[in-house]
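The complex appears here minus one protein chain, its other protein chains still in place.
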Amino acid sequence: MSTLRTTMAGYARYRGREGQLSFLLHRVTGLGTLLFLAIHILDTATVYFLPNLYSDAINIYRSTLFGIAEMGLIFCVFYHGVNGLRIAYFDMIAPKNWEIPSERKTAIWTLVISLVIWFPAFILMARNLLINNFGLGG
Amino acid sequence: MQITVKIYRHIPGVDTQPRYDEYTLDVDPKERILDLLENIKGFKDGTLAFRRSCAHGVCGSDAMRINGRNRLACKVLVQDLDTDQIVIEPIIGLDVIKDLIVDMDPFFEQYRSVLPYLINDDPLPADGKERLQSQEQRARFDDTTKCILCAACTTACPPFWANRKYVGPAAIVNAHRFIFDSRDHGAEQRLSRLSEPDGVWRCRTVFNCTEACPREIKITQAIAEVKEVLASGKINYKGVQIGPERVGSG
Amino acid sequence: MQTHQYEVIIVGGGGAGLMAALNASRGAKTAVLSKLYPSRSHTGAAQGGIGAALGNLEEDHPEWHTYDTVKGSDYLGDQDAIEFMCNEAVEAVYDLEHFGLPFSRTPDGRIAQRPFGGHTNNVTGKPVRRSCYSADRTGHMILQTLYQQCIKNNITFYDEFQVFDVLVANGAVAGVVAVDLATGELHVFQAKAVVFATGGFGRVWEITSNAYAYTGDGVAICLRRGIPAEDMEMFQFHPTGILKLGILITEAVRGEGGVLINGEGERFMERYAPHVKDLASRDVISRAIYMEIRDGRGINGKNYLYLDARPETINKYAEADGRTRPDGTPYRVTGEEILSKIPDIADFCRTYLSVDPIKDPMPVQPTAHYAMGGIPTDVYGRVLVDDKNTILPGLYAAGECACVSVHGANRLGTNSLVDILTFGKHAGLNAAEYVKGTDFQNLPEDAAGFTMAQIDQMRNGDGTEKVAELAQEMKREMFNNVGIFRSEAGLKAAYKKIQELRERFTHIRVQDQGKIFNTELINAWELGNMLDLALVVTESALARTESRGAHAREDYPKRDDANWLKHTLAWLKDGQVTLGYKPVTITKYQPKERVY
Partner (left out) sequence: METSTIAPNTRQVRVPKNYETTAWKWMRYSALLLIPLAWIHVILQDVIVGVHRIDLNYVALRWANVGWRIYDIALVAFAFAHGMNGLRQILAEYFPSPKARQTLGWILLALWFVITAIGVVAVVGGVRMPKQ
């Protein structure tokens, strides 16, 4: 597995620019979402297969740790979505954008847009968490 | 100006471990990185090994990782790096043979696999003269004719680091050069190679290739165009003329 | 040590070598040995174009091309060979197009052509559009295209194999000895025919447009085996190299209307070549620049001038010259158009000078560029070993390392690419033809002995001298005293210096004692080659007491046809140069004074 080592070292040490950053983010967010989705399908399925366990499952989601992870998940879904749209648009509709100025610009904008739409969600979720897990705010 | 240069040194099979040798040099900021290497080799350490020939970015010999990025040592000036700490390492994904020299054979093998030559079995023009091609058609593939096979792109590509069987951006660039040449009839053969599991689809549009290309080829764009042909089955040979290329020029 | 057997071995994977390989491999078992991957050969650096009288944009004839070349050569070129080459040029260019070369195009889809120095309409004397081009990357396209064809035809390559020696047995070629750079192993290649196509040796000079690999290996190897070198004093200095770096700025910039400007803002070429001005032949312009600088008219009195390709300047002088487009309209350009014609030059200027060529003028100085001399051959690439044109069976040479001679005392721009194609092809064809009727020569006992001896010497010297220092001293000496202008005193001083350096060379000892990619050892050996060539160049130049083409003697400013209308042949034996001469072939064009 020496290539795997090389690859990971490359991710960490090759000074790629916006493109490498968005590739890594897209991949991590995609995998993160997938992992969550798989778990989520399974836990939701308990409503039919093992209804007794559902409330245990949902309790895990309500823990603080999971609450924070969930905020991350939302970011993953937003970032992956915006960036996925960007890639799909470039690939299928306007390949002319695959050049340095527009790649660098759009990659940064993608991150900014994701953060902008994530921020209100983050506030709402943080509020939920604070209220329910720490009894704050009424 | 005083700078320190750290260079990766390793001869697999001879040295047990790679090491970094450090040199302190007094340089003119306008010097090329290649000039530093020549200087070190000539006056400090003759055992340092690297490739070079043309010294002005047209032969493709000296792709290496300079401060973490693939570039040609002869096309980067000290002042371009904006620092007095310079780290020079071999490109990633091809086996190091000695210091900054890597084994290029697999790279050329990939290049050959896309049939990088004009395929056209039609009879030549009866008058023995040129096959005609409009200026717009010529412009269509101009960008990808510039490739000097330096491997800076392929060895900057994360999917290639992981999977050396991936045909790589350089080979796709050279396939593009022929697929979009209106005189060529070999697109189908090339496309069938490129649609293989280790062909063009392994590109995840990371864009490191385009950033690294010393010839400023729009590599990711070229790759996207090849993908588009694979997806649609249609080749458009009409390019955009850059500038009012009025021919003959008086 | 490994041994291989091929009928034809080609040494060098540049334009000439690949062309020879393509043609030889059709009839014989062929392999190409090259110290660089073929796609990295210096043919790829050629920018401006390849000359051929296609007449795509205006009237032109191979005879005009022939005359221009003869005149350009200052009548030292062999006219039969020149005529042969100029006639073949047209087909060579069409062949390249059929191979897939992406030439720039005319509006009706034909190969585009542009004017180049020394190429004229023989009736009007005005510049003619003869140079077929692909932007400013013509050489790159030629090299790539030929390499592609070699891949298509499954040519056998030994990449990064450096040839050290040619073996001769029973008066005929027996093979070559090469080092595999990756392993340091010696390989002996038995062959019936060997084609040298190793390029030039501009690295002998300090400021040069030539690659690091241009160390004259082929010529030096042949000299060591008793084969002479022809017209070595004829080395071209290109007028426009990037200041200090020597990187070439193609003549095409002037073809597109760029002009040379001195420190007083004057377009001085009007004084030196009133008819074609900035498109005079290279030797004329390099000398003009030198004289301007010498007379204190460099930029700020320094040793460089400006090449000005800003659209306003181009338009101003185009108007003054009354220059027109092919359709008769006045010639006017925009910055964009200039950039589209010379994209790489613009890139070099930005990278190395931080100068934008359409906004600022480019600082230039003459740069060592091209070897007109080399291994003497006939038009079939066969190597000629004496003044009676005796051939050495099986030995061929083509390209810049050979001297046919089609460039005489000065090569016209675009003619080298024609040369490598034409003579590369014929050398290949003839080698394949020749091997049909011959057997392999037995390899001498100890075939690699001479090579080993050379290597051992570099490994085991006393180490009191350093390769890099010797190289620096040689380059400086050659640039100062065996450069654009020469004089007896300077040449004698250079001769002494080179002899001293050659003695000091015996004391070097390489630090790298390994085998794998021992580039230090290779560089040292290459320096040895350059020192041999430097000696031969200097001695040949010292003897020629006239000024002709690139060879300009301050003490003998006139051409002297009565005594010097002849080719120099130089042999190198035991560190001493012996000179001989042979006549120039003159067919149609009697020498006359050369004015542009």
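To keep things simple, chains are lettered A, B and C as they appear, and every chain counts its residues starting from 1.
The definition used in the following text is that a contact is a pair of C-beta atoms (placed from the backbone, for glycine too) under 8 Å apart; a residue touches a chain by one contact, two chains touch by 3 or more.
This structure is a prediction, so every number in the text was calculated from the model and none was measured.
Chemist: Give the labels of the shown chains that the missing chain contacts, considering the complete complex.
Modeler: When the entire complex is considered, the left-out chain reaches A, B.
Chemist: Looking at B:Lys41, B:Lys98 or B:Lys227, which makes contact with the chain not pictured?
Modeler: Per the contact definition at the top, the residue touching the missing chain is B:Lys227.
Chemist: Since one chain has been left out of the picture, which residues of subunit B touch it in the full complex?
Modeler: Considering the whole complex, subunit B reaches the absent chain at 125-127, 129-134, 136-137, 159, 162-166, 182-183, 187-188, 191-192, 195-199, 201-202, 204, 227, 229-231, 233-238.
Chemist: For subunit A, which residues lie in contact with the unshown chain of the complex?
Modeler: Residues in contact with the chain left out: 4, 7, 27, 30-31, 33-34, 37-38, 41-42, 44-49, 51-52, 54-55, 58, 61-62, 66-67, 70, 73-74, 77-78, 81, 84-85, 87-88, 91-92, 121, 124-125, 128, 132.
Operating definition for what follows: only the chains that are shown with their structure count from here on.
Chemist: Centre to centre, by mean C-alpha position, how many angstrom separate subunit A and subunit C?
Modeler: Going by mean C-alpha positions, subunit A sits 60 Å from subunit C.
Chemist: Quick check: how many Å separate the C-alpha centres of subunit A and subunit B?
Modeler: So the centroids are 34 Å from each other.
Chemist: Enumerate the contact residues on subunit A facing subunit B in the complex.
Modeler: 3-4, 6-7, 9-11, 13-20, 23, 27, 87, 90-92, 95-96, 98-100, 103
Chemist: What residues of subunit C sit close enough to touch subunit B in their complex?
Modeler: Those residues of subunit C that touch subunit B are 36-37, 39-42, 44-45, 54, 57-58, 91, 94, 97-100, 102-115, 129, 134-135, 137, 140-141, 144, 148-149, 151-152, 159, 182, 211-213, 245, 247, 255-257, 318, 323-326, 331, 333-334, 336-337, 339-341, 344, 347-348, 351-352, 466-469, 471, 510-512, 514, 516-520.
Chemist: Which residues, counting only subunit B, touch subunit A once they are in their complex?
Modeler: Residues in contact with subunit A: 65, 67-69, 92-93, 156, 158, 161-164, 204-208, 210-211, 218, 220-221, 223-225, 227-228, 231.
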